[in-house]
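So the structure is just underneath, and the comments pick up after that.
Only one protein chain is missing from this complex, and each of the others stays in its spot.
So, subunit A:
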Amino acid sequence: MKIHVDFDSQWEEGLLDKIESDGPWANWELYKLAVEVEKHLVVPEFEGLQAPKHLPQLKPLPHQLEAAREVVENMHGKAILGDEVGLGKTIEAGLILKEYMIRGLVKKVLILVPASLVSQWAYELNSKFHIPAVAQRKSYVWEAYDVVISSIDTAKKQPHRDIIFEQQYDLIIVDEAHKLKNNKTKNYEFVQSLKKKFCLLLTATPIQNRVDEIFHLVSLLKPGHLGNASLFAERFKGKKRDLNEDKRLKELVNKVMIRNRRADTGIEWTKRHVETVLIEFTEQERALYEAVSAFKPYGNESIGSAFSTLTLQREACSSRESVYYTLKKMLQKTEDPDAFYETKLKPIYALIDSIEQNSKAEKALELIKKIEDKVIIFTEYRATQMYLQWFLKTNGISSVPFRGGFKRGKKDWMKDLFEKQFQVLIATEAGGEGINLQFCHHLINFDLPWNPMRLEQRIGRVHRLGQEHDVMIYNFATRNTVEEHILKLLYDKIQLFERVVGELDDILTKLDIGKIEDYLIDVVGHSKTEGEMRIKMENLSSMISFAQDIKKGEMNAASGNS
């Protein structure tokens, strides 16, 4: 066996120069310090993690450290990080990256993530890991920086593609890697053609994939690990088998995959307490609600009219300001604004004017005063957000606004103000790119999103690793409105709010009913009678509990309990 040995010759040239020109020579104190430094930087063992020593402010959880160690020591730096949602895959990836950088095994890094997560990744790597990662915005960045974050969509396009292939990357990280399950896509081909010395694929849902999908994912990482395409196809031909059914296959996959489950981590999740707060309209508010319910802006049965009526109804449950804002936008879009105003809007505007108080806002104020602690209020509407901020201010409570569209710096500033000074944060969008607010554990849903995933994201802002208290969720709904229907029939029935982070994600993926929000709009908007609506809702809720049972069965199978 021959091992290549390389002696650094640069130093020699320097020495001869110094002798030639008789100095200048280093100062002895500094010389001694440099030796001290090097003795500290030397890593004398192949085993073990150095990264935690370099990151005193990061408090990784045991399963995250174990995952990083496993990937570096036993998976040789090529792995699928497949933890369930909320267990910190990004932390694991950061630890591995840091470890390789400290040991000098990795210098150039390419990180491919969905476009919406690019700045989040840059921010986390810089602030939590002291890794100078840069979001790719200009084409010179590829060459000028060592750690670059980009979306696959940008990276695979010219001129970027060619520049990327000229770089010598030591590590490639792909987030949301389940999107690479189809080997016929351009994205797959792109990632396949990259040279992967070390590679991490992050995905929360590797197991649900069909066997051929897992084959493609693993082949990206380690071609041949699951055999070749034709042999694999033969073996599983015609069988739509689940990965769990094949023990041998599962063992092989586990050699390249880290999969921590919430239940195995031993982390105690705090509870969620949900309280429904039913609100009575005032007479004027009720009048506005009835008026918009009967409102047919574009004639009687036109397409989209159920949708706009529903939108207005939901807005009427939130604030008169949001109704006004939507009507104003409608007016701008109509061909004959004057006539539209006279015939359709004038009566509704009159009703808006007559409203003297917002019953929900009054209730929120009462609640905030009672809580005497940090509170987050979520609303779907910007107009409501602005109104609430004004309303609370006039009642002596200062609050900070938060929107998904804020730039990173502003988001952090708002978070900081909320944490240190203000009692209330009013947010319109939870978004994947949001902030982590685990220092707060009271959340008011001023109005309810109809997309359960958005609701989950809202709650996920506060109910996450690091939350030390039980989380209180107050759901506001106005009596005898669409809101109450949705709340009662869907949320109460399937106990959406009490679920743990990520569970819903899995269930909805399984159900495959497309966009649940569209489904609900269809049910509420197009049902002819209350009875029809109720039956459709019952169907949906039994589908969800069915999916949940399947999932439970799977979990038991996976942990060998069945």
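Quick notes
Criterion: a contact is a pair of C-beta atoms (placed from the backbone, for glycine too) under 8 Å apart; a residue touches a chain by one contact, two chains touch by 3 or more; residues count from 1.
What we mean here is this: contacts and distances are computed from a predicted model.
For the omitted chain of this complex, the UniProt record lists the protein as "YqhG family protein", which is one of "acetolactate synthase", "MoaD/ThiS family protein", "YqhG family protein" or "Cell division ATP-binding protein FtsE". Only one of A:K59, A:K107 or A:H130 touches the chain withheld from this view, namely A:H130. Subunit A meets the missing chain through residues 1, 3-8, 11-12, 14-16, 18-19, 23, 25-46, 53-57, 72-73, 76-78, 103-105, 130, 132, 170, 192-198, 219, 222-225, 227-230.
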